[in-house]
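Every protein chain of the complex appears in place save one, which is left out.
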Amino acid sequence: MKARIKVTLKNGVLDPQGKAIEGALGSLGFSGIESVRQGKFFEVELAETDPAKARAAIDEMSKKLLANTVIENYAVEIDEQ
Amino acid sequence: MKARIKVTLKNGVLDPQGKAIEGALGSLGFSGIESVRQGKFFEVELAETDPAKARAAIDEMSKKLLANTVIENYAVEIDEQ
Amino acid sequence: MIPNDVRITPELVAEHGLKPDEYQRILDLIGREPTLTELGIFSAMWNEHCSYKSSKKWLRTLPTTGPRVICGPGENAGVVDIGDGQAIIFKMESHNHPSYIEPHEGAATGVGGILRDVFTMGARPVAALNALRFGEPDHPRTRHIVSGVVAGIGGYGNSFGVPTIGGEVNFDPSYNGNCLVNAFAAGLADTDKIFYSEAKGVGLPLVYLGSKTGRDGIHGATMASAEFGEDSEEKRPTVQIGDPFSEKLLLEACLELMASGAVIAIQDMGAAGLTCSAVEMGAKGGLGVELDLDKVPCREEGMTAYEMMLSESQERMLMVLDPAREKDAEAIFVKWGLDFAVVGKTTDDLRFRVSRHGDIMADLPIKELGDQAPEYDRPFVKTAKPKQLAPADVAAPNDLGEVLTKILALPDMCSRRWIWEQYDHLIQGNTAIGPGGDAAVIRVENGPKGLAFSLDVSPRYCAADPVEGGKQAVAECWRNLTAVGAEPLAVTDNLNFGNPEKPEIMGQFVGCIEGIGEACRALDFPVVSGNVSLYNETNGKGILPTPAIGAVGLLPDYEKRATIAFKAEKEALIVIGETKGHLGQSIYLRDIVGKRDDASAPPPVDLGLERRNGDFVRGEIRAGNLTAVHDVSDGGILVAAAEMAMAGGIGVSLKPQTDLPLHCWAFGEDQARYLVTLAEAEADAFIARARETGVPAARIGTTGGHELTLDGGVPISLTGMKEAHEGWLPAYMAAGAEL
Partner (left out) sequence: MKSGVVVFPGSNRERDMLRALDEITGTKPVPIWHAETELPDLDLVVLCGGFSYGDYLRTGAIAARGRIMPAIAKAADKGVRVLGICNGFQILCEAGLLPGVLMRNAGLKFVCKEVKLEVTNADTDFTRKYRQGEVWRCPVAHGDGNYFTDPETLKRLEGENRVGLRYAEGTNPNGSLNDIAGILNERGNVFGMMPHPENMIEPLNGATDGRALFESVLEAVA
């Protein structure tokens, strides 16, 4: 079973990376860019076959390791098949 | 208009972070983890209001900067509203 | 008219860390109820971190002047003359509470803050060091904090481009809930191009430079002085994120701007950013300040005056500019891609006035906010004098060699390589002695001068006897600088203590300052800058008193420096200074015999002997007579000898001439001692020279082979010692799940 975890910075938390990318896109000639925020993305393959159990495990992992909950939020998606 | 870009490593490209996370999850007592891959996630706010134009622009940005197409794939999602 | 939106309740006052009597003082000062913004401003200016209200009285007792001191405490950093029209500018500052809450960003922004303090004065940073204190290794949070703090310090300094060349690390249960991250930075400037924060001239533009203002770290300053309770989790969202890239741009832009002659006064935005910097600049210059917050570059929508005044967004500066040069100044900042905005002006009415959307949000007397903030004379009880421990009272081990190997692998004694290999200690190309020696040494651009740096304190000594412990911290710094051949110039300090409202904690503080002051006076070692961090407690448990000392020394010629590594076989090993086998508060007593919190006295510090022995060793180094030098500290002679052997990859056979029990001789921590090596043929003449100057010197061994042997005892292989010494930290960190 496959899980996808999106980790994004909480609102208002400074995102130096996003800021730099915004600037770079501008100097590459892209216009009308209002903001860029960068986050992380994880794909985890699990032996677990029960979606509920998988979700619970992934949630645990996200809290413990994948996301720094002091400054980041995370969202989990489970692939049924 | 908001766009979301997922950047993931191509198959066969080694992923030191993913590997390390796999190991770390193991030593945190999580079992049944078959693989972890780490990627990037971007949220871009655009002034553009035409979805097609927005998608084209984002595609450009991804090719030109956000992804290193030598080792990375990217997937774009546009928020209609 | 001031719109007074929010009622100021006693709860609100308490929430801002202000005591009822302090709030009363505010009411008396302004003759009306403050606005919320004003309350925030007072809480920021009057908290411990910015006002030094509990410590000022005692800081005044420190010696802060000397022939080389250009600027002592009171500015962003201390300034010391190193000749040839050059000055070294340095300071140490804590980021303890933020680092406990978010280790990586807390430590990173701590480094960013101290670097700013240094380049705000016109200096290009040339060295960074850090003094770190963590909880016991087995505590569940310790590993996470170690890995985050080290990565945060490295991540910031490496990207900024300053060599991180030294520091110190301890583990102790008293830091379980309150780690200490003390960051030191030093920079070089020309003595005629130093910049200060005192505003000069009425009606001049106040310019905001650097990154945009967000809601980062609002109440960070109040947090940094608030004792941790169970709710510290809730304080989390106030943590700031460091952006070393912007800091590097800010450095280059500021130095370019300063060179252009446009800068009249400059102050970095540190704790309580805009508030502290604007008030400090005005108060110091005897001027008022007017801020129009609508002009402040913001990162987020709809920020209130309150939020802007308390934001601790990083990488920002405030300047008073020569109006004639405003355009050139702006051009420089545009070139470096940084924000630049005129946000106010200086006035002649000594008021601090802040407006937002045309409303006056604050109108306060600037002096009372700034240099006339409240001051306390807190009650204290002196720590009881500990009892001397007789050498005979400490049992001898069956196998000294086994004990040595154990000691070399202790958390407090093992190699710190795992940490400093994550720091770029080579960048700038001037590193002469990197991490791992007694003091770090850099070449002053193009030489021949060199500068030496050391951070030291032995918290366990300070806990047992604050006065001796304070003296010892200064003496050990002085000794470390001497051991590389440097002339000790001046110190900065970072005084980390528990809750000063507890008389016994205040007693530790007062005692340590007394010791520090006495030592600095005796060694002509003035205190030119520093920082106080109080309330380092969690749920009422105080940390060990930890007055970290950071010291700077000067080498006239960096080529004439000494290092700890044995250089050749068959050289004479000589101990300088008297060995009395003092085991009170020693590593041996604490970690081998197992007496933590033991009440015995730490080794006494005789400052006269320190100076006499040190001056002799320095003279011999500069005369080129010594091949290796190492000061004797934690762990005593045997550990010092082992460290020299491991560093040089050459063994040693020790033949102590002593009537002391061997373990007292080997592990005693008597002060004012050094181990030195030199060619066999020169040994006798050297010892004779020492005796002439009244300096005790005794031959204790000969270098050679690949083992350390003690008086015919079982030889210990260098490889075995190295494995023990290098192995502990990497193994400990690898055992956890940290990334």
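As written, the chains take the letters A, B and C, and residue 1 is the first residue of each chain.
FYI, a residue touches a chain if its C-beta (ideal position, glycine included) is under 8 Å from a C-beta of that chain, and two chains touch if they have at least 3 such contacts.
Here the structure is a predicted model, which is why all the values come from computation and not from measurement.
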- Wait, the hidden chain, what does it touch out of the ones we have here? A, B, C
- Query: With respect to the chain omitted from the figure, which of C:Y175, C:W478 or C:Y558 is a touching residue?
  - Reply: C:Y558
- Item | Among C:E375, C:E421, C:D557 or C:D684, the residue in touch with the chain that has been omitted | C:E421
- The listed residue (C:R68, C:R443, C:R479 or C:H630) that touches the chain absent from the view is C:R443
- Note on the structure: In the full complex, chain C touches the hidden chain through residues 151, 154-155, 158-161, 243-246, 248-249, 336-337, 420-432, 443, 558, 739
- Query: So that we can see where the missing chain sits, which residues of chain B does it touch?
  - Reply: 12-14, 16-17, 20, 64-66, 68, 70-71
- Which chain A residues would touch the chain omitted from the figure, given the whole complex? 16-17, 20-21, 23-24, 27-28, 38
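In this section, only the chains that are shown with their structure count from here on.
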- Per mean C-alpha coordinates, the chain lying farthest from chain C is B
- Note on the structure: Rounded to the nearest Å, the gap separating the Cα centres of chain A and chain B is 9
- Message: I'd like the Å distance between the centres of chain B and chain C, where a centre is the mean of that chain's Cα atoms.
- Response: 41
- Contacts with two or more other chains occur in chain C at residues 737, 739
- Item | Per-residue multi-chain contacts in chain A, two or more chains | 64-65
- Query: Once bound in the complex, which stretches of chain A touch chain C?
  - Reply: 10, 12-16, 19-20, 23, 64-65, 68, 70-71
- Contacting residues of chain A [partner chain B, same complex]: 6-8, 18, 21, 24-25, 28, 30-48, 57, 60-61, 64-66
- Query: Which of the residues in chain C come into contact with chain A in the complex?
  - Reply: 101-102, 104-105, 211, 214-216, 236-237, 239-241, 243, 245-246, 299-300, 313-314, 337, 737, 739
